[in-house]
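All protein chains of the complex are present and in place, except for one that has been dropped.
Chain nomenclature is as follows: A and B, assigned in order of appearance, with residue numbering initiated at 1 for each chain independently.
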Amino acid sequence: MGTFEFLLQGILIAAQPMNLLYALIGVTLGTAVGVLPGIGPALTVALLLPVTYKLDPAGSLIMFAGIYYGGMYGGSTTSILLNTPGESASVVTALEGNKMARAGRGGPALATAAIGSFVAGLIATLGLAFIAPFVVKFALSFGPREYFALMVLAFVTVSAAFGDSTLRGLTALFVGLGLAIIGIDQQTGQARLSFGIPDLLDGIEVTTLAVAMFAIGETLFVACQGDRIPDKVEAVKGSVWMSAQDWARSWKPWLRGTFIGFPIGAMPAGGADIASFLSYSTEKQFSRHKEEFGKGAIEGVAGPEAANNASAAGTLVPLLSLGLPTTATAAIMLAGFQQYGLQPGPLLFATNPQLVWGLIASLLIANFMLLVLNLPLIGLWVKLLTIPKPWLYAGILLFATLGTIGANPSVFELGMLLVFGLLGFAMRIFGYPIAPVVVGLILGPMAEQQLRRALAISQGDVTTLFMSPIAAVLFALAFLAVAVPLVLRARGKGEVLSQFAANED
Amino acid sequence: MKHFFLASLIAGAMALPALAADYTIIAPAGPGGGWDQTARSIQTVLQDEKISGSVQVVNVPGAGGTIGLAQFASQNSGNPNALIVGGYVMVGAILTNQSPVSLKDVTPIARLTGEYEAIVVPAASPIQNMEDLIKALKADPGAVSWAGGSAGGTDHITAGLIAKAAGVDPTKINYVAYAGGGEALAAILGNQVTAGISGYGEFEAQVKAGTLRLIAISSAERVEGIDAPTIKEGGLDVVVQNWRMIAAAPGLSAEQVTAINADIEKMVNSEGWKTILKTKGWQNTYLAGDAFKAQLDEDVAATESILKDIGLVK
């Protein structure tokens, strides 16, 4: 049987009414748990996996696919509405999404996230079905030096999230890089910045930092403004739905996000967070509404959310075709597959086509169900903002700490949550951006380790970094990303300044 | 959603009736990892086989299990209902992290499962067998890059032991540490490094597909179902088993230890445990009592000496 027939057969099975119901339940559970701040996709899948055990193989596989996509998607809702991303991949979604929500445009922001996730999930799942072998080849051609080049590119583009001050953006980034040093150095096994405290040996958990700086920092910041802000937010100004202009501004970011997210998700050291950072800065470069960035540009929600979901499907490429779990979520999924008798690996597509195509068909159905479930829910989610502040923020802190306690029920971890929450609060007061701290914590160790690996393999020869074509291209892109704006600024300075003058009058 | 709540209530209520000894098992790792899966498998079997009425799993992750170990040893002295899962990784972590609490501070019950280290090269590599690899290593240790898990872990220790046995200075090995098995595997498949070293399970699918060449395995004798010579056959006396164990609290009476031993033995011999080993692909290397204690002492001594040789422990 050919690829198409297998897929068609899979879809026919997955589209049976009972299986559709399972998909819907899976998506609902995945979204419901994934939406809670502090509970990211990995924990969502780990928590809900046992729920699927009791069903027949087809049904459980479909419900499982639903949980996965639901969990990946769920994080964006609280990012947009409450500025409290529960995981690293939705940090950038909060940048623009929350600004939109505060301007009463939470509906369109959620809609572009949901439809973007659907479009990206659809294209990426089809990519998984048809071009997985090529994508895997490309991903494997990335060695330490290529990854290092990719990290350099990501670092350069991170400035897109700096906000209005280079000084404060850089400071936030360096605070993140400083935090990233904490823990055991992977290459030599030595403890750095741990001061003999065993709890620090594993470093700072990204989820803990993100939840603390965003959820707790935001809560404290809102609280300290006292009565100046109204008890309730005006949830909707204008339509809950996307306007024609919103559509026009969204579809290109969806596609770009997909094409960034899918391959990066497929890379063994890539991941949804890096894909979302790169997508955000790409959209800022391409947008015709640059001035809206930082104030609620819809492109800044559409792109990263699409990238985030496309990379969720991308992660499945090395998982299914090589048996490589590249993220914590994928590692848990691998355990899940094994109990369906699905042994991921290079032979999977050949030895077990029914199951693979069944899974891919389930993913397609789950992706569709995600849209069916979430579009009508937007109206309801937006109402979340009308919950009186005391109960809303009390609930946010409850769930934010729940996620941390569930992953590691230690007093020390909660203490870190409090300390970083206060740090996030202080940084907000002084106008520092928060996202670069998280970005520094994620990218710092990756860049360092990849550089040291690359140089160890070449026994200290630095030229090796530029000798691979892929690395050279990535370095060139990074150079252009720095140089082009500088040149443009130098040439257009007079123009911009006159515009400023004009605006002020 | 209402049914969801209801179902959860019922599920909670069904876990109620208490029969024999209740256990609380500490999994000194986060949810999803190997030790957590071991703890939860033990929980399932103890409950399903009615060996214990109610079993709770508590995750205390961090620092190679040493945080969980320290907390377990200090809070449960004399408590016959507390158990902890652990493994060989802990032996190394206790040494490299200079943990004040060691395996001497708990009561080891039994080794349950184990996995051997596999040494692989990319299929296209000119290295055909262990002898070729040793030759290359002796010629220029820097030119042989090894991909494996974090520095000081089981993979690094095995690489160090191989170098030492081959007469090469263990501090001179070019060991490239990767975060997880997956990332290291990608580096080997992508021809980025000379050789890879990790638990056999990480490589199994690739070896069977012919994209990696398995040149040696770290067991004492050949393992059924794995088509590879041992490192011993390659001329080096290196045997490493990455085992997982269960231990009880310190300060127990002989009767209490015997009772726990009996429960664990019953579990290991049950059908449920055998099924789980099969689905998870775990090797049964059950070893209890004094034999396990002697093996443990031997492992601790050997690990300490090689970590000193590599320079990770002073």
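By definition in this document, a residue touches a chain if its C-beta (ideal position, glycine included) is under 8 Å from a C-beta of that chain, and two chains touch if they have at least 3 such contacts.
Everything below uses one rule, namely that contacts and distances are computed from a predicted model.
J.: Which listed name, "tRNA-(Guanine-N1)-methyltransferase", "Tripartite tricarboxylate transporter TctB family protein", "Hydrogenase 4 subunit B" or "Actinorhodin polyketide synthase acyl carrier protein", is the one UniProt assigns to the chain that has been left out?
T.: Of the names offered in "tRNA-(Guanine-N1)-methyltransferase", "Tripartite tricarboxylate transporter TctB family protein", "Hydrogenase 4 subunit B" or "Actinorhodin polyketide synthase acyl carrier protein", the one UniProt assigns to the missing chain is "Tripartite tricarboxylate transporter TctB family protein".
J.: Please pick, from A:I25, A:L177, A:I298 or A:V439, the residue that touches the omitted chain in the full complex.
T.: Candidates A:I25, A:L177, A:I298 or A:V439; residue touching the omitted chain: A:L177.
J.: For the chain that's not shown, point to the residue among A:A244, A:L380, A:V411 or A:L486 touching it.
T.: That would be A:V411, which touches the missing chain.
J.: Of the residues listed, A:S165, A:S243 or A:Q285, which one is in contact with the missing chain?
T.: A:S165
J.: Check each of A:L12, A:A248 or A:L398 against the chain that is not shown and name the one that touches it.
T.: Considering all chains, including the one not shown, the answer is A:L398.
J.: Could you tell which one of A:Q9, A:S141 or A:Q187 touches the chain left off the display?
T.: Checking each option in A:Q9, A:S141 or A:Q187, the one touching the absent chain turns out to be A:Q187.
J.: Name every residue on chain B in touch with the hidden partner chain.
T.: 4-5, 7-9, 11-12, 15-16, 31, 40, 56-59, 142, 171-172, 174, 311
J.: Considering the entire assembly, which residues of chain A contact the chain that has been omitted?
T.: Touch set of chain A with respect to the missing chain: 33, 47-48, 50, 102, 164-165, 167, 170-171, 174-175, 177-178, 181, 185, 187-188, 190, 192-193, 195, 216, 219-220, 223-228, 231, 389-391, 393-395, 397-399, 401-402, 405-406, 409, 411, 414-415, 417-418, 421-422, 425, 429-431, 444, 448, 451-456, 459-460, 500, 504.
The rule is short, and it goes like this: only the chains that are shown with their structure count from here on.
J.: What whole-Å value do you get for the distance between chain A and chain B if each is reduced to the mean of its CA atoms?
T.: 32
J.: Spell out the residues on chain A that touch chain B in their complex, using ranges where they run on.
T.: 29, 32, 42-43, 46, 139-144, 184-189, 191, 198-199, 201-202, 268-269, 318, 322-326, 328, 330-332, 335, 338-339, 343-347, 406-410, 449, 453, 456-457, 459
J.: Under the stated contact criterion, what part of chain B meets chain A in this complex?
T.: Those residues of chain B that touch chain A are 1, 4, 30-32, 37, 58-64, 66-67, 70, 96-97, 99, 142-143, 145, 150-152, 156, 174, 176-180, 182-183, 185-187, 189-190, 192-193, 204-206, 208-209, 211, 279-281, 312.
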